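Every protein chain except one is present and positioned as in the full complex.
This part shows subunit A:
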Amino acid sequence: MAEKFDNLEEHLEKFVENIRQMGIIVSDFQPSSQTGLNQKLNFMITGLQDIEKCRQQLHEINVPLEAFEYIDQGRNPQLYTKECLERALAKNEQVKGKVDTMTKFKSLLISELGKAFPEEMAKYKAIHGDDPPLLVTPDL
């Protein structure tokens, strides 16, 4: 997996370097530079062909569109990963709090119902006694 990315990265770096050198040639063009420029143009086309070949190996890779927004704003896309992780952790904590609260409520409700309706609660526990426990419930 990493090899595919390394291969693509290498081709992209060569392509960008070739374009940069073309820019240098063009910035102050001399007649003797024409052959070099023609060569660079053909290198550019072969570079595009190589990148096209890499595409077939990476057709299963999905990139979130939100990461593109960071790049378009000139920001580091690793900030997107960071914010995703932080949001996931915050949501995880929030849901854990809800689960814990509901578990405590369930145990409290069962205990209070057991005090108010002991016979009915005994029947209820007999019915649900075969069911597997859904959550980690504290001892009643």
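Assorted remarks:
Assume a contact is a pair of C-beta atoms (placed from the backbone, for glycine too) under 8 Å apart; a residue touches a chain by one contact, two chains touch by 3 or more; residues count from 1.
By definition in this document, contacts and distances are computed from a predicted model.
One chain of the assembly is not displayed; among "RNA-binding protein PNO1", "Mediator of RNA polymerase II transcription subunit 19", "CAHM3 protein" or "tRNA (adenine(58)-N(1))-methyltransferase catalytic subunit TRM61", its UniProt protein name is "Mediator of RNA polymerase II transcription subunit 19". Contact between subunit A and the unshown chain involves residues 13, 16, 20-21, 23-24, 26-31, 34, 37-38, 41-42, 45-46, 48-49, 52, 65, 68-69, 71-79, 81-82, 85-86, 88-89, 91-92, 94-96, 98-100, 120, 123-124, 127-128, 131-132, 134-136.
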